[in-house]
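Every protein chain of the complex appears in place save one, which is left out.
Per-chain numbering from 1; labels A and B assigned in written order.
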Amino acid sequence: MTLQKRIMQKQILQNTALWAIVLVLIGYVFCRPVYGEGEAVELPALAQQLAGVKLKELPNLVGQLEVAGKTAVVPLFEALLNGDLYYRKVDRLVVIARLSPAGDYQLRDALLVTPLGRAEKKALKKIRISNRVRSGLRDAIARLTLFSDDPTLRRPAVANLFNRLDDDSVALLQSAAARETDTDILATIERALALHTLLVSPDIPAQLQALDKLDGSLEPVVRNRLAALLESTENTGATRDPAVIRKAAAVLHSIHADIEFYEFLETLFFGLSLGSVLLLVATGLAITFGVMGVINMAHGELIMLGAYTTYVVQLLMPDHIGYSLLVAVPAAFLVSAATGIVIERSVIRFLHGRPLETLLATFGISLLLQQTVRSVFSPLNRQVESPSWLSGSLELNAVFSLTYNRLYILVFALLVFVALLLVLKRTSLGLQVRAVAQNREMAKAMGIRTDWVDALTFGLGSGIAGIAGVALSQLTNVGPNLGQAYIIDSFMVVVFGGVGNLWGTLVGSFSLGIVNKFLEPATGAVLANILVLVFIILFIQKRPRGLFPQRGRAGQS
Amino acid sequence: MITGGNIFTVATLRAQTALFVAVLFGVTLYASVCNLLLPQDSVFYVSTYTVTLMGKYLCYALLALAVDVIWGYCGILSLGHGAFFALGGYVMGMYLMRQIGDRGVYGNSELPDFMVFLNWQELPWYWCGLDHFWLAALLVLLVPGLLAFGFGWLAFRSRVAGVYLSIMTQALTYALMLAFFRNEMGFGGNNGLTDFKDILGFDLQADTTRVALMLCSALALGTAYLASRLILASKFGRVILAIRDAEDRARFLGFRTQDYKVWLFVYSALLAALAGALYVPQVGIINPGEFSPLNSIEVVVWVAVGGRGTLYGAVVGALLVNYAKTRFTGVMPEAWLFALGSLFVLVTVCLPKGLAGLLSRLGSRRRRLAAVDA
């Protein structure tokens, strides 16, 4: 077997056609349980018949596939429905193909959805379908998923049917309601049926009852249908009972109120999310600025280094993307901290007590780092992949969902913040750092090696920048200019919160994040950014030392 | 020489200024004559490209002078002077856009091309009247001047100083950059303003116009140099130095230091705006990139290289660094940012007083050696 395999592998290198067959075979061997017992032999062969199938025969084939594959054919059906299903001209292998950012097509196995490499558009042929097949496919997908054992499949299936209510889908939903055990899904089904009743039933009490059920439902379809219903009676004269109309208006109103509330929550969440990013970026800055009085203009580039570290870590362990971030966090911390210490020892140390010169020198360093990265990695953005546990979102209801990456980064930012507080409050390094921050000369006289403390403080601040880079790599493109985008905002956070006060940084970043996101719908992102900048310039008038100033005679001089 | 290094005798200052003005006008007049009167194949012929390049450098030098006045003499490190430069440039650019008239791509005599492209129906109010040169010239100074006054008044009154101020100035120019990138602002968005045809009826492509613009830049630089010298040599200048070195003390002597800083800031912003207005017709384009924080901070490096607090140092620094930039970006563009970055670090760490400081150190050593010999 192994010998055989090795020979095959040699051939793979020479012959792409064989490559596909091998994959199908391997997939067959390893993934048999997925298809369920019994149909195992038949299903891939059936799927293969899709290549070049006549339109006339397609419905029949779809029916056979449905029976043979059960839920395993859902991805294939969906791809077929969306026009993503192709076969390769060279070996007639049926694949799911999507346009990749690079311009060619990313191929996946039609049944297993495992990656199969890339191909040019020329090498592929699309499997075409007619409208009849399309609706058949939709029904098949609904049937397959609606009665599956997995609630995560049933939920979107119900939502899908909800959006295109007709007699067929209602019948399906009714039979599903009888079997449904999940109360959440059951409630959704009931709302769908209620909407149907409202729209078609001639019975006024039934309509009113349906409206009761619809009160508080957040599905967009309910809102749209109710609005359409009210509008049509306004325009075409009363064909409906006034009581129903009144009630429908009231329900619609309360739905709108609910939606507004959830939109508010969503904006708040986006604000918190932006705030958490600002917090990650600004804490490092707050340390170097607050403790050492050093404006580090290269902070953004240290963040960028963190993001590139993530990229490199993923290159080194392509098979374990899920764990890559866990490795990347300490790695990025070390890389950025080491860079920071080198910067401190080689440049900043000589500019002590000359903040403006430090600002210029670190700006020069930021240019050097940017250009280095450009030379090493190219000026183009690099793709950092998100592990599966970070993608997707937590759907709380039809209009309100939280994406996992933002949620995790929010938690992560708070963890980093707390860890930093603990380091500063509970360790001897923290004690020394605070001592140096408050009175450098005195600390020196007490025997604290201030130059060491400086280097370590700078390293700590830089390391946190690196960690921020890991988080940012999950939200934005990783490119040489990554750090630039956030640096001015995070300076604003530090200035707003008050220098030398980590709590100020916390409050500052979250309030700026939230204000920014609440302004955005009214003014647009750019203007919101500008307004926040103007606001801070004005704020500094009232509180020149930020929200939480350090007081005392020393603080005032 | 003790701290600061700004004690020159009146005689050396006069000699310095005279030398500066003589060199400035000597070189620019020579270039003009060689360009206009000599045949193209003459050895001494100066190409129009070179003349325009010189004009561009002179504008940069004026901008550097503006930064030196505020940074070298008052200790205010502005990382946002590019904003005043760009605003002056935009006002001039708007005037030049109006001069295009119906010669644009769309042939619309009422609206600039980009507005036609965006389906605008009429000229926004802030474009009105800009087809008059006198109004444009006024606004070139008024708009950046008012911005500088407003910003300075707010910042200096609440005693925002040091790195805080630098960050705020950077935020100012950053905010303006974001704003000017927006198409809705009516300043051409991304592409800015370009395709200018003529200024005051003179063709912008003509050699004579190019030479005249270059000479105007030289004149502006020379005048600004003399004016700054006079201002800084007056008692006002001594108050400014006092504020730089010990603002608290100056305040306890009864000087409203914030007022002094605001007016010096406005003066400096006006110089920058003038530089921008002269720059735009010579390079033929103004876009939001001019607002980018990098541009402003680059100016600071010119001043640092030349030596701040000397005025002539800023001019020399601007010319040298920009000449190097032109050379470098022609040969190997990637290396320029490496060079610029290293320049920042080297100048601040090894050469805090710039070339001017190096020069005066060498000079004083020679003098000492001469004294020993005697």
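As a convention for this text, a contact is a pair of C-beta atoms (placed from the backbone, for glycine too) under 8 Å apart; a residue touches a chain by one contact, two chains touch by 3 or more.
Quick note on the criterion: contacts and distances are computed from a predicted model.
Missing chain, UniProt protein name, picked from "Phosphotransferase family protein", "Urea ABC transporter ATP-binding protein UrtD", "Heme exporter protein D" or "Succinate dehydrogenase cytochrome B subunit": "Urea ABC transporter ATP-binding protein UrtD".
Contact with the omitted chain, checked across B:Tyr45, B:Phe236 or B:Tyr323, is made by B:Phe236. From the options B:Arg256, B:Arg327 or B:Arg368, the residue with contact to the unseen chain in the full assembly is B:Arg256.
Even with one chain removed from view, subunit B keeps its contact list with that chain: residues 1-7, 231, 234-236, 238-239, 241-242, 244-246, 248-257, 259-260, 263.
Throughout what follows, only the chains that are shown with their structure count from here on.
Rounded to a whole number, the gap between the C-alpha centres of subunit A and subunit B is 44 angstrom. Within the complex formed with subunit B, the subunit A residues making contact are 295, 347, 350-351, 354-361, 363-368, 370-371, 374-375, 488, 491-492, 495, 526-527, 529-530, 533-534, 536-538, 540-542, 544.
Those residues of subunit B that touch subunit A in the complex are listed here as 75, 77, 151, 154-155, 157-160, 162-164, 166-168, 170-172, 174-175, 178-179, 181-182, 293, 297, 300-301, 304, 334, 337-338, 340-345, 347-349, 352.
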